[in-house]
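This is the structure I want to talk about, given as structure tokens.
The complex is shown incomplete by one protein chain, all other protein chains being positioned as in the whole.
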Amino acid sequence: MAVSQQAPGSAGADAVEVRNPYSSRPNWLYPSAIFVVFTAFVVYGVVVGLFETSGRYGPYLSPFFSPEIYVRVGGFLIPPGIWIAPFPLAFRLTCYYYRKAYFRSFLWHPRSCAIQEPHRGTYRGETRFWIFNNLHRYALYAIVVQMLILLYDSIAAFYYQGHLHLGLGNVVLVVNVVLLSGYTFGCHALRHLVGGSTDCMSCHRARYRLWKGVTVLNVRHELWAWLSMLSVWGTDVYIRLLIHGVLPHAAWN
Amino acid sequence: MARASTGDHVQQLRMSVFRGDASEGEMITYDVPVREGMVVLDAVLWVQANLAPDLAVRWNCKAAKCGSCSAEINGFPRLMCKSPVSDYGAELSVRPMRTFPIIRDLVTDVSWNYEVNKRIPKFTPSEKDAFDPQPWRMQQEDVDRITEFRKCIECFLCQDVCHVLRDHDRKDAFFGPRFMIRIAGLEMHPKDSLDRRPLLKNEAGVGMCNITKCCTEVCPEHIHITDNGIIPLKERVADLYFDPVRALGRRLRGGGREPDRGRSR
Partner (left out) sequence: MAEAPRETVETDVLVIGAGGAGMRGAVAAALSGARVTVICKSLLGKAHTVMAEGGMAAALGNVAHLDSWEAHFADTMKGGKLINNWRMAEIHAKEAPERVLELERWGAVFDRTRDGLIHQRPFGAHTYPRLAHIGDRTGLELIRSLQDVLVHTPAVDVHMEVTVASLLTSDGRVAGALAYARADGRLILYRARAILLATGGAGKIYRITSNSWESTGDGTGLAYEAGAQLQDMEFVQFHPTGMVWPPGVRGILVTEGVRGEGGLLRNKEGDRFMEKYDPERMELSARDVVARAINSEVLAGRGSPHGGAFLDITHRSPDFIKSKLPSMYEQFLKLAKVDITKEPMEVAPTIHYYMGGVRVDAETGATNVSGLFAAGEVASGLHGANRLGGNSLSDLLVFGKRAGEAAGAFAGAHGGSAPIDSRQLEQATERLLAPLRRPHGDSPYRLMSELQEVCTKYAPIIREEKGLREGLEKVLELGGRAQLCGTGGPNGRAFNPGWHTAQDLHGMLINAEALFRSAIERKESRGAHARSDYPRLDARWAELNLITEKTPDGMAVRAVENKPLPYELTEVISQSFKRYTPEEIS
């Protein structure tokens, strides 16, 4: 190959303050914000998983504890919060949006566009360690099952002790399922599976329509990813506050 | 143009431009009178015509259609002809693209890109299509997806910003976003019969991309390089190489290609 050296540092690039003209925000803001929020979410999840034993309050079930199956392994009772966690974790870890988010915020590969990366190690992209990201579709299959369970939870919450139940928690659960659906069904792997893998769209009208549908959600995948993460978090916080009696149970009947 | 002066409020722009070659260089500041609607390329050409006749810069159409005048304005890769001076205030800096070797001033040696292009097999219809005496039939929805990729004007800003090439200098392992899009336009062409997934996985190095999307951010044609190009290609590569169930299925069926690929009515 003729060319593999780069422009020398004499272009003064190292000293440049890079200003992204497409954004008025300083370029450290996005990665820093993501770093803080993700870290907080993970810490919260670990704390809940290790120190909280239940996610149920009356008709409501926290998505962290669904399905309510406690697994017994050699004398230890493992709450759903522990054994269910790998599935959404795998889905989000291999998600094409979250990959951008953590590669930028946590690994600084790169921190922000056109910003020089710190020199360290050998970069291999997603060819070695991160190669498991290619299994995103399997995480998707698992998460679709979980979605169905959460859908069931949100519907079941309308029925409590033989009566129709309608409370603030119902709204929270439904909103959570809607946002999670928007995220899950806008998945890039799903987009590929339903229609993206075909070259002749007109040969497969149904797949084409599905592909178009997934595409509508997919263009805002980042937004859905954030909203659904915050809604899962918020749902658990709400139910936990009910469990611990911090909030009164707001219900219309 | 007598009318030109009416709306003009002339002000000065302090523009520093990289002057030099591969061995040495420095930033030199020029004062440029600003006219309404002026773009950075206008300012550079003004300097060339009036202050520095040997200021080297590539440009052609000045209408964002040819992709020649790529540079880094305030450190960020952009087309100079599409960057109004008014976006920047009274000062700005212009540097050559950092990912490629400097020839002189703002001109870089982008020949590597042309070498890469040669390594991508050309559009290859099936025998049946190639010798079909009737005109081809394709529907609008069949061509819409690849139309986006074919908008590329080869400004190489995506190559410039891609950290795999820019910071890690892995030109040996990754073709870069521009050529992912090039391959996508061929791979998803309803009449192209080649399976380009082995190329993607191996030589082209689609796995080197970690989807941080800077290429999409800088694309002057607004091609969704990552979402519509690279990610679908990664998924196609996953079909062939990283999907154990599919691999098993292929083995049970006795190998061969996936059904329905490269086929059309």
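Order of writing sets the chain letters: A and B. Residues in each chain are counted from 1.
Please note the rule applied: contacts are C-beta pairs under 8 Å (C-beta built on N, C-alpha and C of every residue); 3 or more make two chains touch, one makes a residue touch a chain.
Computed from a predicted structure; not experimentally measured.
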Full-assembly contacts of the left-out chain, visible side only, are chains B
Out of B:Gly67, B:Pro177 or B:Gly205, which residue would touch the omitted chain in the full complex?
B:Gly67
Pick from B:Asp42, B:Glu72, B:Asp160 or B:Glu217: which residue touches the chain that isn't shown?
B:Asp42
Go through chain B and note every residue touching the omitted chain.
1, 3-4, 7-8, 21, 35-39, 42, 48-50, 52-68, 82, 84, 103-105, 107, 109-111, 114, 117-118, 121-123, 125, 129-130, 135-140, 142-143, 146-147, 150-154, 186, 189, 192, 222
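Methods note: only the chains that are shown with their structure count from here on.
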Whole-Å gap between the CA centroids of chain A and chain B:
30
Interface residues, chain B side, partner chain A - complex:
18, 20, 22-27, 72-78, 83, 87-88, 93, 95-102, 108-109, 111-112, 115, 138-139, 141-142, 144-145, 161, 163-164, 166-172, 174, 187-190, 192, 205, 207-214, 217-218, 226-227, 231-232, 234-239, 241-243, 258, 260-265
Using the touch definition up top, name the residues of chain A that touch chain B in the complex.
1-8, 10-13, 16-22, 96, 99-100, 103-104, 109-110, 113-114, 116-117, 122-127, 130-131, 134-137, 188-189, 191-193, 196-204, 208, 218-219, 221
